[in-house]
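Dropping the structure in here first, questions after.
A single protein chain has been omitted from the complex, and every remaining protein chain is retained in its original position.
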Amino acid sequence: MKQGILAILVTLALGLAACGSSDSNDTSGSSTTSGTPGKGKPAVTLGTKNFTEQFVLGQLYKQALEAKGFTVALKQNIGSTEIADKALRSGQIDLYPEYIGIFNTAVAGDNKAYATVQDAFAAGKSYATKHGFTLLPLTPFTDVDALAVLPAYAQKHNLASVADLAAIKGLRLGAPPEFRQRETGLVGLARVYGIKDVKFSPLTIGLQYQALDDGKIDTADVFTTDGQLQGGKYVVLKDPKNVFGFQNVTPVVSAKVLAAEGAAFQQTLNAVSAKLTTPAMQQMNAAVAIDKQSPADVAQKFLKANGLV
Amino acid sequence: MDAEGRERMSDFTDAFRFIGEHLSLLGRLTLDHLALSGAAVGVALALALPLGVWLGHIRRGSFVAINASNIGRALPSLALISIGVAVLGIGFLNVMVALVVLAFPIVLTNAYVAVEGVDRDLVDAANGMGMTPTEVLWRVELPLALPLIFAGIRTAVVYVIATATLASIAGGHGLGDIIVDQATYRLPGVLGAAICVALLALAAELVFAGVQRAVTPRGLRIDRAWGYVEEERTKAV
Partner (left out) sequence: MSQAPVIPDFGRGSTCERENGTFCLDWVGKHWHDKLGPALLQHLLLTGIALGVGFAIAFMLALAAHRRGWLATPVVLATGLLYTIPSLALFQLLVPLTGLSRVTAEIALVSYTLLILFRNVLTGLAGVPAEVRDAANGMGLTARQLLWRVELPLALPAIVAGLRIATVTVISLATVAAFVVNEGLGVPILEGLQLTFNTEMIAAGALAVALALAADGLLVLLQRALTPWTRKGVSA
């Protein structure tokens, strides 16, 4: 009898495994649109990187696709660009939203500073095509790195632009670890603005605001569409020499998957991208970061308001 | 081996190459890692050892002392470090506090069980010989309790070393810095650091197992694969 109970326990555990679905799926709204061109097309896996805006983007694309009948599995919070790129190349994901500047530098290894975002996009596209991927059209919004300081600090040191930071000795800068090596990071700052005397604190994305508030760092690497920047609590320094480049979003898709999913797949994604302006993105990020709404709800509301679900 | 298999193996060979090429970086981070771990274990020992030994000596507080490690084991270290960030902010001190909280119950329970579990007859005999309670503690209870106390220290050390890996998400410094930063160090770096931290934990385990063995009075040593005392080994996170 005892062994029977043990056997039941083991079977129960294994049975739970059988019932489990393959990947985690967030709840998404049901679609009420007419056409469902996605029905019957193979399932796609959409990946997102490790911060809030990516979660929102993931939900936006996922829900819009599902409204058109596509089957989308969401692999959220994969990690940084390097991890997402590896996942894409190894087929673990089929697409993910990338920033064109980061794509060029981190994925294509191309550190050229382009004059316009269209040039950057063209360069990225040619690399992608050579390697079996496609870059879909850019979003209107750009989310570049920026350096933010507390208002009191800005006043004290008379800071308006990043160039003003060069004068500060032993500047304590907090940023995600990858910032240290990037052209759109410490490397570019040193080369272009001469900011060399820096005490660097690697911080998980999201912690830099707390570190700023606690006075642990003088300046933090922030993203210009961060929700936390709404409300004027921080002073964002200008980047006159455009070290931080262009960072409009482009969905990076495997060329094979794109062909298999058909034209409606691209059109759906592009329709969503076209609506993502900087104010829209900022407000969505703020809703998540400040009002603590869930990315899925925020995406649902936005898509509904714009007739995309 | 197919192309994908070869790529995976090359990731691991690259990991060893990374270790070879970055010895000074890894060495510095290992020292940071040990410094953080050592500080946390030190504080936990200073707080929990006297308390556990004393409670065991006066045979009081058994419910708390014994269940402390059960509760401690149930605390997810990731949650504790994250909440520590929220409450205390980032930085060495704050991460250390989280590690102390995690190590404290282990040391407390083991110290209590060790001293309380000393054979009552021996204690009575010592009392009968005219020893004061303090003498009984220092000359009878503690020596006999040492193996289990050191089992607790060993468990706490390995546990803290392993958890300090996670601390890198909260601004702690150590080998975890590389593991959470695949963007900079790429996969070979992450694998290399993971191998290093695994070796570090294993080395600590072996060293303290040796220490534990050394402090076990010869009469108590029994050769068994997993040691004489059935200590509760808390999982190294």
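When the chains are written out, they are named A and B in that same order, and each has its own residue count from 1.
Operating definition for what follows: a residue touches a chain if its C-beta (ideal position, glycine included) is under 8 Å from a C-beta of that chain, and two chains touch if they have at least 3 such contacts.
What you see is a predicted model; the values in this text were computed from it and never measured.
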Problem set entry | Absent-chain contact - pick from A:44, A:205 or A:258 | A:205
Problem set entry | Which of B:27, B:42 or B:76 contacts the chain that the document leaves out | B:76
Exercise. Which one, A:107, A:195, A:235 or A:298, makes contact with the chain that was left out?
Worked result: A:298
Exercise. Which subunit A residues touch the hidden chain?
Worked result: 2-3, 5, 9-10, 12-14, 16-17, 20, 22, 24, 26-27, 50-52, 75-78, 83, 87, 90, 92, 140, 204-207, 209-210, 271, 274-277, 279-280, 283-284, 287-294, 296-298, 301-302, 304-306
Problem set entry | Touching residues on subunit B - with respect to the absent chain | 8, 11-12, 70-71, 73-80, 82-83, 85-87, 158, 161-163, 165-166, 169-170, 176, 179, 187, 190-191, 193-195, 197-198, 201-202, 205, 225-226, 230, 232-237
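Keep this in mind: only the chains that are shown with their structure count from here on.
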Exercise. Any idea which subunit A residues touch subunit B in the complex?
Worked result: 79-83, 86, 90, 106, 176-178, 180-181, 201-204, 207, 210-211, 214, 216
Problem set entry | For the subunit B and subunit A complex, residues of the former touching the latter | 4, 85, 89-91, 169-171, 177, 180-184, 186-187
